[in-house]
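Structure below; questions to follow.
Heads up, one of the protein chains got dropped from this complex, but the rest are sitting where they should.
As written, the chain order gives the labels A and B, with residue 1 at the start of each chain.
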Amino acid sequence: MSTVPQMPKSWRVESKPHKFCPGCGHGLVLKALGEAIDELGIQDKIVFGADIGCSLLAWDFFNVDTVQTHHGRTTPVVTGVKRANPDLICIAYMGDGGGYAIGSQHLVNAAARNERITAILVNNCNYAMTGGQMAPTTLPGMKTETTPYGRDVKEAGYPTQGPEMVAAITREGSYVARGTISNLKQLKSYIKKALENQMAGNGFSFIEALATCPTNWRTNAKDTWAFLEKEMTKYFNVGEIKNHAMKEGE
Amino acid sequence: MAKTVKIALAGEGGQGVQSVAEIIAEAANEEGREALYIPNFGVEQRGGVSVAYLQIGPEPIGSPKFQKADIVVALSDRAVKRTSQYVDETTTFVYDTSIEGIEEQLPKNAGRILAIPAIEVSKNELHPRVFNIIIMGAVIKATGVVSEEEARAAIEKKLGYKFEQNPDLRELNFKAIARGMELVEKAR
Partner (left out) sequence: MAEKPIQGEKRVFMTGNEVVAWAALAAKADIMYGYPITPQNEIMHYWTRMAPKYGKRFLQTEDELSAGFTTLGGVLAGRKAFTATAGPGNTLMQEPMSMAEMMRIPSVVVIQQRGGPSTATVIYSQQEVTMTTYGGNGEGFRIVYSTANHQELFDYTIKAFNTAWKYRFPTFVLGDGYQAKMRESLIIYDPEEKGVELVQTEPTLGREAVNGEKKPVHIRNTYNTEEELYEVVTRYMEEYMKYAPEIVEYREFDCEDADIVIVSHGVVSRAAKGAVQELRKEGLKVGYFRPVTLRPFPADQLKAVADNTMTLLLVESSLGQMAKLVKDAIFGSTVALATLFKPGVGITSEEIVAKVKGMF
């Protein structure tokens, strides 16, 4: 990874500076993704689907075909593209609300069918674009606009363990991992493996990326990073969860 | 007050545009005037020009948005461009003198253009944190929608709890209102 800030070739210069908030994790996830696309040389074959939420701001982010979908519906749209034209490398990009709440049935079913797509989910523990409401991955005790007194696990349950859930559903050929923007090198390697998994036609690949949202967390730079590295990791384990790059039937 | 006054305030996020509009609206409402305030809002949570639409008058306000304003206050170069659509020959256009090289982009069809050094005054004379209160003073002087006393009362109501801890803040804010009023008086 270069120490001199370089924009990935697959990034679209005209849409920069991007519209994400200062300190947002999306910019870093998309950088790791951009570099992965560059290194794999697959820019022209990518179809990138962006969910509604802060993810929607990525609609003109890359020099790749991009479709902005509906909230939670990126997985099925991208599945539809891939099924119709398996030569394309299809990426479904979404947040924790789009992936684990409204889009959860689609995620579960894509995993069950072992769809040859790559889903990348950015987890910042809240519905950010709508102003910071509780999300499936909001931490216990965490204050949000709809849990003003802190998330009560008796009422709202525990944070969703997304990759673990997907890994429990998928069979051979899937790749499931959780990375974090505080280790971009590792996150990029996971994303690359996930894309390679799709290119080899093995099965469903899913990456959750732990990310920051200082705007809605209402934290300064130091506290933002502490929350990401110390608090979120109490509930979300970083690492590869499923890496069976086996073809079906083997 | 004879007719409804239409005010558009615009600036970069963080310049306090919405707070000022809200305080003026509440001040007017306290005095029994009809007031309607609505912020602009889009998908981006940060960035973008912040615009506040404020209407104050003797009768219930009609549409929450308006086409042309009686007064526009623009606090950044993006704000100047963004608000030119609200300007016609009846509009007083107020902008901050610190916006560099903006002269060419000022709306040529404005009835009157006033340049006020609010940012400079807040930095050098008072304190950057009361920049938007200076703007508030400017707006109430230019429009007469509320009096200085009513503005002070509204600030007291909103920030009184902070003034309890630090009485100097009260003086600072009240001075800022007065200073803003002076700047408009001078610019006319």
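By our rule, contacts are C-beta pairs under 8 Å (C-beta built on N, C-alpha and C of every residue); 3 or more make two chains touch, one makes a residue touch a chain.
Note that the coordinates shown come from a computational prediction; the quantities given were computed from them, not determined experimentally.
Student: Pick out which of A:114, A:133 or A:183 touches the chain that's been left out of the picture.
Tutor: Of the candidates A:114, A:133 or A:183, A:133 is in touch with the missing chain.
Student: With the full complex in mind, choose from B:14, B:42 or B:101 the residue touching the hidden chain.
Tutor: B:42
Student: From the listed residues B:5, B:25, B:126 or B:169, report the one that touches the chain absent from this view.
Tutor: B:25
Student: Residues of subunit A in contact with the chain that isn't shown?
Tutor: 52, 56, 68, 70-72, 97, 101-102, 104, 127, 129-131, 133-134, 136, 145-149, 155-156
Student: Can you list, in ascending order, the subunit B residues touching the missing chain?
Tutor: 22, 25-26, 29, 34-39, 41-43, 60-68
In the analysis below, only the chains that are shown with their structure count from here on.
Student: Can you compute the centre-to-centre distance for subunit A and subunit B, using the mean CA position of each chain? Integer Å is fine.
Tutor: It comes to 41 Å between the two C-alpha centres.
Student: Mind pulling up the subunit A residues that touch subunit B in the complex?
Tutor: Within the complex, subunit A touches subunit B at residues 19, 21-22, 54, 56-57, 128-129, 131, 215-216.
Student: Can you list the residues on subunit B that touch subunit A in the complex?
Tutor: 43-47
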